[in-house]
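There's a structure below that I have some questions on.
With one protein chain held back, the other chains of the complex are shown just where they sit.
Right after this comes subunit A.
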Amino acid sequence: MTPSPATHIAFVVLAALAVLSGWRVFCTDSMVRASFFLLLSFIAVGGIMILLTAEYLGVAMFFMMAVEMMVMALFMVMFMMNPAGLNPMKMVHQERVAIVAGVAVFGVLSAVAVLGDFPDMPLPAEHAPVISLGRELLGDSMLIFETAGVVLLTTMVGVVVLSSRHGRYGRADEGSIPPGLEPGGEPAGQPKESEEEKGEEGGHAHQHHH
């Protein structure tokens, strides 16, 4: 595989885009904009994958990240303060340590990249990456692929369990009382519930335990 000059130019542009937008994620005031910068970084990496002729992976990256970052932006609006970036914001701790650690990780990994001796086995002249990937996924490596599917299903179940307020045997956070919004205030985020319903659920739980 001998890349053309246009490929080189596209690579340089996409690499700069990936790193700059990755860096901007942690400098912008708005958290929603931060998630779009992350999306831009992922799309640049997806473009580099397409340049490397891994078309399926590059396009899958586009689709997956577009949806993922939309979900992330929604969560930003729901949960986080200052989603629109109207005020200057910098929510960091141990920043100096983090910068040193990040630079150290970059230094060590790029030293491995520059000094390491990797086998030089480029792609064969004519190869069909999508076809070979499909044969691999539903052939020799089917077990790995199916395991990933089962793990994703388990994740779905776990996520529902974690995020649901009510379990089968009553409230998921039974017994723990959240702190009030002001010191000494009423517990926050507790919905009003009738005693009758609670009693019923308690009895249900009792029945199943014994």
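By our rule, a residue touches a chain if its C-beta (ideal position, glycine included) is under 8 Å from a C-beta of that chain, and two chains touch if they have at least 3 such contacts; residues count from 1.
As a convention for this text, contacts and distances are computed from a predicted model.
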Chain not present in the shown complex, as UniProt names it (candidates "Carbohydrate ABC transporter permease", "Phosphoribosylformylglycinamidine synthase subunit PurQ", "Two-component system response regulator" or "NADH-quinone oxidoreductase subunit K"): "NADH-quinone oxidoreductase subunit K"
Residues from subunit A at the interface with the omitted partner, ascending: 1, 3, 7-8, 11, 15, 18-19, 22-23, 25-26, 31, 34-35, 38, 41-42, 45, 48-49, 51-54, 56-57, 60-61, 64, 68, 71-72, 75-76, 79-81, 91-95, 97-99, 101-103, 105-106, 109-110, 112-114, 118-124, 127, 129, 132-133, 135-137, 141, 144-145, 148, 151-152, 155-156, 158-159, 162-163, 165, 173, 176, 178-179, 181, 188-189
